[in-house]
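Since the structure comes first, as structure tokens, the remarks are kept for the end.
A single protein chain has been omitted; all remaining protein chains appear in their positions.
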């Protein structure tokens, strides 16, 4: 009966706030291009059960705030901008936690006939840097990340030794093509980090390990990348990875009179494997 | 240091398994069109840390299993099919939990010159029914749901009484256009339910309340719909709703010499509000 | 050399103009939901070669015009609204041709506890009605159409008798699953048509023929549908169809110990066949 209905976990906010900031320097311009989301948790149950909006910060106000803060506060990393915004929103007493997520879309300066253009850019689209700043009364947590980072290994990738049942038809292989679109986030132990340096270091580690490793499975690849990120970056507590296995199937050339030299593949997206895991610092044995 | 790295929460599986089943009856055919996902949790840490695949059920095997089970087991609701698949996967001792998610894409029979066609169909695209069956050693949980259900109210929707700060420009309104794309899931108290009847009842309640209610906010709408679903469906424990606020802004006709009669709107998707909440049965006061 | 460069065919306009109109009747509301595009051709070469904007109607003005015309002129079919807009834009002497394309997104009235709701709707998403009105000094042309109409035949569809070369591996079949997403437009002989009646008649013919026919190929299906539309609708001159062949491949159950009873298929979108053709009235033999 309805007397016993209640509101459980809930949150709300504004998503897909598109923000472009032009930094008009004396010599040349720079561009920042973000997609921002704001999510609040806190004392909002009455807005559901009693239609009482007196504590509901309008999502339109969140959007305005993001824009209004950009001139003064979007001067460095997206992590820093997210923290400033999160701290602002949590000032309202009804807000227990404010989470600000930001994706930064890269632009690179174009070169004209006489050198770098002061005011012209192209999107550098290969991957997107992300950040999530979560500010609560109890503290602050920052995750940095990357999404849409598509990588491939054309050898040194295997998958074998897996169990077989009556539904198993996949052949074991010591040499397959491995392709994935990496989404990863990593949690920082503190909120006062040189975010630019940290991001560059983590991404370099991730890519270097991917380049060098021999993969026995997507799981194995995740472990090697995640462990290396923790090893080389003491300020990072935990790495989360979400890797689809974007299967590339070898074309059988036999019907066409050709040998199948492991050369031509069909790239597919449906269906795909999906492997998600957290690599974290463990408790040392006593 | 790497000695202390470890694998935290992890899961893996196959997503986007597209399955169409043609039921060839004596008089006419029927069509089932599903997108299935399988996710396993369990004793898989060694596949990460030791490159040991001996317990890793291949995601290709999961896909095969879904197809192999369809002739015999996809004969009723997607909830039932998901449970059968989940129970199968959890038979492997290393699997602690198997979650099978299914979206069913609707098709309706076409009518020819002489009546209903025995073998021709069109997609009935307005919304998608979903199910998630989670089977673990400790028990079974089934959630039913709907996604991409786009609804609109052209009046009896207000938003006022919200707090104002220096970043607030939104006007209070007692009459706005409200549009949203509902994603909702509801958890059943048991796993032996007449799933078809239950789904129809919940969807009817959701739409009826949406049709009849006066909304003071998206939050308020969620509460009214969720509470009614619990009230009228004793077998449901909890309702989760995720409603974007797809803003429609009134066009100002004044520049064109026209009155703004609340008639013409621009539909937008960026940015959008996003309200997510759970409505659940509460503990009755003693 | 640049002395000999010139502007060839060119056109410009505004696309993706999202317009929702609420018709506030005494008893109940109605909703119109359109996506409109405006494209102009004419005397615009100087805007390219001489940076002379004196004849360039701003695309922002086009957008405003669409909104400004909606209260008075969006009272019937999208074809009629497109013609009114096209006639307006071609009044500017530099415009030789104005083409207005409109897609109408369907909504259906919700039913509440006490009957049809006066003000609540859900998207009826299965297919989208389209229109293109092209107005030039020489005359007017109207095309009506439909897009995203997904249909399937589970039998009475064959593909055989095609040529075989060394690269052909496809088996002949007398019974395959045929699925496609129809995009079709049909051109009217005149611009004073009962557009609603005409659209309903054409769509009914298309679906009825699809329901009843035996397909020897997608090409054959196009012919039967197109010819029937011309036969039954004397006011239509020409039908264009664009049908992807959305392959559904039969799952081989033999590895799992099951018979392949033509029952379980994988639905695919990549790659897909694509068949495009015009069916038109021919010149009768003398």
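As written, the chains take the letters A, B and C, and residue 1 is the first residue of each chain.
Quick note on the criterion: a contact is a pair of C-beta atoms (placed from the backbone, for glycine too) under 8 Å apart; a residue touches a chain by one contact, two chains touch by 3 or more.
Everything numeric in this text was worked out from a predicted model, so none of it was measured.
Residue in contact with the omitted chain (choice from C:75, C:160 or C:260): C:160.
Considering the complete assembly, chain A touches the hidden chain via residues 18-24, 29, 31, 33, 64, 67-68, 70-71, 107, 110-114, 117, 119-127, 148-156, 177, 207-208, 210-212, 248, 251, 253, 255-256, 258, 261-268. Although one chain is not displayed, chain C still touches it through residues 1-18, 37, 39, 44, 47-49, 51-61, 63-65, 68, 92, 159-165, 167-170, 216-220, 222-223, 226-228, 230-231, 238, 244-245, 269-284. Although one chain is not displayed, chain B still touches it through residues 166-167, 169, 255-257, 268-270.
Just so we're on the same page, only the chains that are shown with their structure count from here on.
Centroid to centroid, with C-alpha atoms defining each point, chain A and chain C lie 38 Å apart.
Within chain B, residues 18, 64, 68 each touch two or more of the remaining chains.
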